[in-house]
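The other protein chains are all here in position, but one chain of the complex has been omitted.
Labels A and B are assigned to the chains in the order they are written; within every chain, residues are numbered from 1.
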Amino acid sequence: MPDIWFFIEVLVGGLLSGIMYSLVALGFVLIYKASSVFNFAQGAMVFFAVLTFVGVMELGLPFWAALPVAIGVMVLVGMATERFVLRPLVSQSEDTLLMATIGLSFVIEGVAQLAWGVDVRNLDLGIRDEPINWVMDKTGMLISQLDITAGIVASVMVASLALLFSRTKVGRGLRAVADDHTAALSIGIPLKHIWMLVWATAGVVALVAGMLWGARSGVQFALVWVALKALPVLIIGGFTSVPGVIVAGLLVGASEKVVEVYIGPKFGGGVEVWFPYVLAVLFLLVRPEGLFGEKIIRRV
Amino acid sequence: MFYREAGQFRTSYAQDSQIFPLRQDRIGIAIILIAAVLLPFVANAYWLSAILIPWLVLSLVALGQNILMGYAGQLSLGSAGFMAVGAFACYNLILRVEGIPFVVAVALSGVCAALVGIVFGLPSLRIRGLYLAVATLASQFFIVWALDKFPWFKNYDPAGVITAQPIIMFGHNFASPREKYWVVLAIVAVLALLAKNMARGSVGRGWMAVRDMDVAAEAMGLSLLRTKLQAFAISSFYCGVGGALFAFAYLQTVEPSAFTIELSFRILFMVIIGGLGTIMGSFLGAGFILLMPIFLNVFFHGVFGQSVDAGVISAVEQVIFGVMIITFLIYEPLGLARVWQLTKERLRLWPFKH
């Protein structure tokens, strides 16, 4: 196989996992926009969502019935979070809120395992994790059907979220809320509904992301650490920018794979564990506001 | 009734800025110290090596984390990484420097961790909050990876786990749990005293100034660069020393996989539950986080017998830690240390209410 095909294979693999990072990161962006909270628990929510979904299916519900149940549970989680964690801490510093959501992630992870057990589950979406034949025949590249499907689903999700933000009334309301809560309230934007919708959407995003990752590598606790990689994505993309996060996700996914495959072996591998974080730090030193973020001028 | 300050007058500024201005506090600390020294004559080997040694060691690490987070206000999720630096530095120092006394090796390990801490603290000059947290995650993942992948650090040992060398100084091998405990106790006590001195003096005021209002601190002539890096360095020193003791006095092995991100989170929790910006809180928080799982284990096995799944217990533990953190952040951001202080206030007035 020519080197260039191999490179493309690596790149495509990276981009496909990158779009899933984008998806998880979008969950963060949604909640950050609506409540100015860095929801560290988003990773735990991914785990919780898909574990609930699989758990409900094990109880005998069919796929299409399990989906709304899982989404409903995620809305409840969101509402409980708003009521018991965020509301009592309103007007606290960002650091305090961040620490609280770290605590929250532990609660969610613990509850998930208590409710559904600690075993690794398989999630069968009916798509085989096998190379696509004609691509392999033509180019020799190994590109998994599952990965491509996941990539397409994630792209559709990402695109519809981007549209939701920019084109709908809800999106406008959301942007108003992100700018100034009180001002948004005063012009009659129903804050409660917006928040609920946001948590529901974040729940759906978490569920879809969890299902895609879960189908690939099993539904297990390690998903939490995969989701953590959304953090460097967020930093590179900027916390409030939907396009920024999408581009950053692709960038992180592609670069970590390329680095792992081409440079990793020289060091015995495992480079992708830290590479996105170091990339984010380097990025911070050059462009602290993120790819498309606005420069923030601190007033004194 | 006994915890009263009546009749104790401080007649000079030097007296007012003593480390423990109240006589009762001085007596209390003295009793605790004497008890701690005499403890091995009562406690058995299990208590010493499974509870007391890790408690002291983790308190020291929590203290380091607290200096950075509680005092200087720099959120860090990478303390276990700096512990790993300390552990491996200690291993290599003892390995490569003939006859180096253990305390010297430990101190130098702290210095190594401090240097690494300065490097990873550099981004803190431009970023804060979650941004800094992610930067410290980078240090956590990178350090553990590097120690694992560069064979020099492990002296080309093919096994992942290296046995820690014996603790030797002054020509004596501190082999028994009791002796190890004393070594740890001495180091932790001294470092805690130094931390207290820094925290209540001009150094601590500089840290807190940066934490509370960096613009004002700068306008007073404080260099943010130097103050933040100093906090990173000193914090990492404590973590490094803690890491060396963790490996040599507690685990007795040196391995990168002992210093995972989970440990970093645990240390973070110790500081939040114990009390941000208090020395005492680091000890209380470490004790709580360490003892809670042991207590749960005993409790569950007592109530449900031997059939309880370990996974269930650890899940319960996670929920409890998470709930505790949220609760403390909402109701008592200064943690257990504040609860202790309030109890003392009550005691001061007891038996009168006001």
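Keep in mind that, in the parts below, a residue touches a chain if its C-beta (ideal position, glycine included) is under 8 Å from a C-beta of that chain, and two chains touch if they have at least 3 such contacts.
In this section, contacts and distances are computed from a predicted model.
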item: Listed names "Peptidase", "Branched-chain amino acid transport protein (AzlD)", "ABC transporter ATP-binding protein" or "Xanthine dehydrogenase family protein subunit M", with the criterion being the UniProt name of the chain not displayed; value: "ABC transporter ATP-binding protein"
item: Candidate in contact with the missing chain, chosen from B:Gly81, B:Gly206 or B:Gly281; value: B:Gly206
item: Absent-chain contact - pick from B:Leu194, B:Val298 or B:Leu349; value: B:Leu194
item: Which of B:Pro158, B:Gly171 or B:Gly221 contacts the chain that the document leaves out; value: B:Gly221
item: Where the missing chain touches chain B, by residue; value: 12-14, 16-17, 194-195, 197-198, 201-203, 205-206, 208-209, 211-213, 215-223, 230, 234, 277
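We adopt the following convention: only the chains that are shown with their structure count from here on.
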item: Gap in Å, rounded to a whole number, between the CA centres of chain B and chain A; value: 33
item: For the chain A and chain B complex, residues of the former touching the latter; value: 38, 40, 84-85, 88-89, 92, 94-96, 98-100, 102-111, 113-114, 117-118, 225, 228, 231-232, 235, 267-271, 273-274, 277-278, 280-281, 284-285, 288, 298, 300
item: Chain B residues touching chain A - in the complex, by the definition given at the top; value: 73, 75, 123, 126-131, 133-135, 137-138, 141-142, 145, 148-150, 215, 261, 265, 268-269, 272, 309, 311-312, 315-326, 329-330, 333
